[in-house]
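Here the complex is missing a single protein chain, while all its other protein chains stay put.
Letters A and B mark the chains in the order given here, with residues in each chain numbered from 1 onward.
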Amino acid sequence: MALLITRGMTKRFGGLVAVRALDLKVEERAIHSVIGPNGAGKTTVFNCITGFYRPEEGEIWFAGQRVDGLRPDEIAHLGIARTYQNIRLFANMTALENVLVGLHRHLRSSWVGALLGSPAVRREERWAHEEARRLLEFVGLGGRAHLLARHLPYGEQRKLELARALATRPRLLLLDEPTAGMNPAETQEVIQFIRRLRDELGITILLIEHHMRVVMTISDRVTVLDYGEKISEGSPEQVQDDPRVIEAYLGTRKVAAEALG
Amino acid sequence: MWRAGLVFGALIWFVSLAGLVEALHARWVVDGVVSAGQVLLWGVVVASGWVGARRAPGALVSRLGWGLFSGATAGFCLGLLAWLGGQVDLRSVFINASPVLFQLLSAGLQPPQAWLAAVLAGSVLGLVGAAGAVAPKGLVRPLLAGLGAGVSLGMFQELVLLVLQPEGLAAVREWLFVASGGPTAHGVGAVALASAAAAALRPALSAGGRTVGLSFRAGRVLWIVVGIALLALLPVAGGPFVAQVLVLVGLYTLMGLGLNLEVGLAGLLDLGFVAFFAIGAYTVGLLTSVGQHGIAHWSFWAAVPVAVLVSLVAGVILGIPVLGIRGDYLAIATLGFGEIVRLLVLSDALRPWLGGSQGVLSIPKPVLGGWELSGPQHLYYLTVVASAVVAYVAWRLQESRLGRAWMAIREDEDVAEALGINLVSVKLLAYGLGAAFAGVGGAIFAVMVGSVFPHSFQLLISIQVLALIIVGGMGSIPGVVVGSAVLIGLPELLREFGEFRFLVYGAALVAMMLLRPEGLLPAAAQRRELHAEESGSALQPWAVGAGGGA
Partner (left out) sequence: MATATLQRPRAPRWSFVDAFLWAFRLVVVVVVAWGTVGTLRLGRYTGEQWLDFFVFGLAQGGIYALIALGYTMVYGILRMINFAHGEVFMSGAYTAYFVAAPLATSGFLNRHPLLSLSLLVAVAAVVSLSVAVLVERVAYRPLRRAPRLVPLITAIGASFFLQYAFRGLFGSGFKAYPEFELFKGQWEVFGVGILRTQAVVLASAAVLMFALYQFVMRTKVGKAMRAVSEDKDAAALMGIDVDRIIVLTFAIGGAAAGAAGILYALVFKQVHFFMGFVPGIKAFTSAVLGGIGNIPGAMLGGLFLGVVESVGPALFLDGLGIVAPYQLKDVIAFTMLVMVLIFRPQGILGERLAAKRA
């Protein structure tokens, strides 16, 4: 059964329909890409799934549970994590603290326990710090634990955002343009990394991406949005050959072929 | 460049006409020679030379020249004011434009000479300032330290005299101060020289300390021991007045620690904070008072936990409606709630229960094992213990999962929520616990004054608490203590300053935000970063890091 299902999901802003009756199925352990021209409603889809927006119509199911109408923190507790198109770190906290916030939902200690400094709390804190350092190592930020997030270079900020999302131990990870602003070598690294997340950690990935090469390389399935509507869906090859996709993107076949090639 | 002199000239006009110069003139920095008011005037002129030289481009000579010019301009403005004071009666408008002031400004000279003298003196002082701006730091720092220490001796002479009270120190006292009050010239000189020397030798000294073998940790323990000893002995040495001031500092520290949870950690700007201080005070007042409004005649110790609990609940209740409000709107909404609480308490409508504008009277002092904690010296220890406990609690909270959640919502509420943080409970805990801290302060305040009335709980208090955590460094616990010592303690000790306290607060808030927004003692994360041990180490590339984790 699919891990994430949306049925007839519609989101309006005033008169504008940002997402129209979207049916989406993301299979467990898939790498599923959502593509589309600028303003096609991709990020709005993410915001609906994570509870930032409340869709006007339709349903969202995650792991057999209805999640639309839940608060973002409740959805996070069910196992959905995300990154942001324009990196949103806790700028005045250190890299380590950023990841520790991601671990928040796995920690049980109450504030009273923290005051008393009970052994259980101390053990949990020690575990959290070890886990956070392990995650920083995992994304390649081992030496940066005590730097403020805002002082990290751009590429490392993206990595830190990923580490923070992974700290919640998600079953489904939503990545909003993870390769934006990266050079080809870095992009290649990200592709490798996303694969590892799926293969080694078993995380299902839903991806918004503009680099067609990335999409075509790693996706199991691609959904194409235009003006908030799904215009095509299938394997990368199927989507690539769909005339509606080519039209939506560029209008003419020749240029499109180059862009998608 | 050329504007520096005019800006500082305007500043001279302002501090003179606002009464600051004359008020400080009553205090000798060197007995019979230099007053604090004169130091202020000269200091402003020197500063104009410093700024003029800093702003000026080009070679050394041109910078010195600009400094001189700025100083001369500032001196000219001073002379103009002195002249004007002789010509027209400014006092009908500016209440502080007294003959004493103009006597001081014109240095006792007649108008034409006085003006000329002001310009000349200004040029010289401007040049001094400019020299300070261009001279190497290693030279300027000891000079500033010496000057600062010399001036402080006069500024805080009451405090120094209190410490020198014991008979054994009579010789030192008589050498440093003349019998009638002010410091002696040789005393000031010696203190200035000593601290200048200390500042000059400091790098060498600390290096020496390290080779002797005083490790960092041992040094810290030493500092803590010295600190505790000082805290315990201060009121004994300083007497009731100093103890009283320290109690005030302690009360503001308690409030500051509470507001720091809300503003510094959770980023929730609360301008109605004084309401919780008031609620703590009124709860203790009502529960313990033996007067007509007392309802229970409890002991202080039984009432304090209730007061803390009531403040906490009040914090949560006033927090609920403003949960959805962010940023500056939140500041205004909380200000509104704070004022509503104050106006209701003040009103005749609630007078039968809360005593209206007269408040709740006859609050007995706390009794501990048959001992009545009556004087400020006793209450001082109570305040210190309470502050220490609350600071410990604040520190534990800050380092906990909850503290990190607070910082996360301060930085980005939406992202924090998407990571699984329940905004409602985390924010309400910030409001509740912050209010509880203020409630502790309120409880002690009630027994300190012996009565509680609405006039003690003005918006001004909220602003003062906000100011002190900003000056100390938002989100920093030591910063709260330093902030309240600087903003609450110093003005109390400097009596002449009292009237100008809020003027200085206002200026300090603006200046702090412009020049040093992180505060005097910045928060832990920023310090940690400065001392990050591994920040220099080589970065592992992405792929290797990923492999290492697998």
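The definition used in the following text is that contacts are C-beta pairs under 8 Å (C-beta built on N, C-alpha and C of every residue); 3 or more make two chains touch, one makes a residue touch a chain.
Values in this document were obtained by computation on a predicted structure and should not be read as measured data.
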Touch with the omitted chain, as defined above, among B:Gly219, B:Gly327 or B:Gly375: B:Gly327
Given B:Val124, B:Leu147, B:Val313 or B:Val424, the one touching the chain that is not displayed: B:Val424
Options B:Trp42, B:Phe94 or B:Phe241, residue touching the unrepresented chain: B:Phe94
Residue of A:Lys25, A:His106 or A:Arg169 in touch with the missing chain, whole complex considered: A:Lys25
Footprint left on chain B by the chain that the document does not show: 14, 17-20, 93-96, 267, 269, 320-325, 327-329, 331-333, 335-337, 339-340, 343-344, 346-349, 351, 424, 459, 463, 466-467, 470, 499-500, 502-503, 505-510, 513-514, 517
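Quick note on the criterion: only the chains that are shown with their structure count from here on.
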Distance from the mean Cα position of chain B to that of chain A, given in whole angstrom: 46
Of all residues in chain B, those that touch chain A in their complex: 393, 396-397, 399-402, 404-405, 407-408, 410-412, 414-423, 429, 433, 525-526, 528-529, 532-535, 537-546, 548-550
For the chain A and chain B complex, residues of the former touching the latter: 50-52, 71-73, 75-77, 81-82, 84, 88-94, 97, 100-102, 104-105, 107, 109, 111, 114-115, 117, 121, 125, 128, 134-135, 137-148, 151, 156, 159, 164-165, 168, 186, 189, 192-193, 196, 200
